[in-house]
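Up next is chain A:
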Amino acid sequence: MSVAPLLEIDGLVVKYGPAVALDGVSLSLEAGERVALIGPNGAGKTSLLNGVCGLVKPAAGHVLLDGRDLTGRAPGEIVRAGLTQVPEGRQVFPTLPVEANLLLGAYGREFRHELVSATLRYIGRRGEISMRLERVYSLMPKLRELRERPAGRTSGGEQQMVAIGRALMAEPRLLAIDELSLGLAPLVVQDLSEFLLRLNEEEGVALLLVEQNAVLALELCSRAYVLEAGRLVLAGPSDELERNETVRSAYLGGGLEVADAESGTQTGLSS
Partner candidate 1 sequence: MREFLQLVVVGVSTGSAYALVGIGMVLIFRTTGIVNFAQGSFAVLGGLFMVELVDDIHGLLAGLVAVVLVALVGSLVGFVAVGFRHRTTPLASLIITLGIALLITSLNLLAFGDRPHTYPTIFDRAWDVGGVLVQPQYVLVVGVTLVAALLLTLGLQRTIAGQALVACADSRRAAELVGIDVRAVAVVAFAVSAGLSALGWVLLTPVDPVNYDSDVRIAINGFAAAAFGGLASIRLAYVGGLVLGIAQQLVVGYADKIPGLGQQARQYELAAALVIMLVLIGWRARHEVHE
Partner candidate 2 sequence: MTLRTPSPALVRLAGTLAAGSFAIWLSYQLSPGDRSLYTLMGLYAIVAIGLSLLIGFAGQISLGQGAFYALGAYTAGILTVGLDPDDRFLPEAGIDPALAVVAAPILTGLVAAVIGVPLLRLRGHYLAFATLALHLILLAAIFAQSRFTGGQDPGLAVIEPLEVFGWQITGVTGGTPRHTAIVWGLVLVTLLVALNLVGSRAGRALQAIATSERTAAAAGINVSAYKLRLFVLSAGLAGLAGALYAFMLQFLSPDAFGVFLSIQFVVMVAVGGLGSVYGAVAGAIAITWLEHELRELGARPSLLGFDLPDQAPQVFSVGVFAVILIVVILFFPRGLLPALGEGIRRLRSVRHAD
């Protein structure tokens, strides 16, 4: 007897007007897993996230969270169901202090189409929310230092932490991260991915990593899907994909230099 996967995407089609960005994609993710979605720029990775998280209404297909059909529902409902997104480019609220950014992550969860009741609910749960905030600060101590700073005045890596922290404030069971490494120095990316690993192992938060940087994605995640031009072309455990010739040449820089097949060296940075 199997439990329904945490996230199940079935034949998802996303269109922007007449243009098809995602042409029938299916994937699944179990609770506590770390899964990557790799592929080149424009492959439809962000469209997939848009469709899952409720920003865009899919033209066809289904999105199920814990077996519940949440296709095309508003983003707030997806958040309440336990899936939050760390968007591409961080997209923090620049004029608000870091702490406000984090608290809004919790506030957003209280929304059911109406602001006054959301505010009252938020105030009612203030105690819980403060504790949650403390937990996030203990997970990412740097944020505590920056709590009063306007989020726009922090570095790229710090903003990424703010965005992750904001997403964590809604107590998600699945965290979807869109282009974690974009515009960040390799060392910063390394720190962040170590943090995400710890988060996944200690807190049990499942990860869906949508990444152009295939090396990072395959290192961090146990399973991966490869998306090209709106369709899934490959799927499987990360170590298998790492050995796959097509993946190597397209995404791991294997075609550019002579890679030592035996030692399995992964040269080069992202594609």
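Selection criteria: all candidates are chains of the complex that A comes from, given by their letters.
Assume a residue touches a chain if its C-beta (ideal position, glycine included) is under 8 Å from a C-beta of that chain, and two chains touch if they have at least 3 such contacts; residues count from 1.
Source: prediction; values computed, not measured.
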In-complex contact partner of chain A, selected from candidates 1 or 2: 1
Parts of chain A lying in touch with candidate 1, wherever the complex brings them together: 53-55, 57, 74-76, 78-80, 84-85, 87, 91-96, 100, 103-105, 107-116, 118-119, 122-123, 166-167, 170
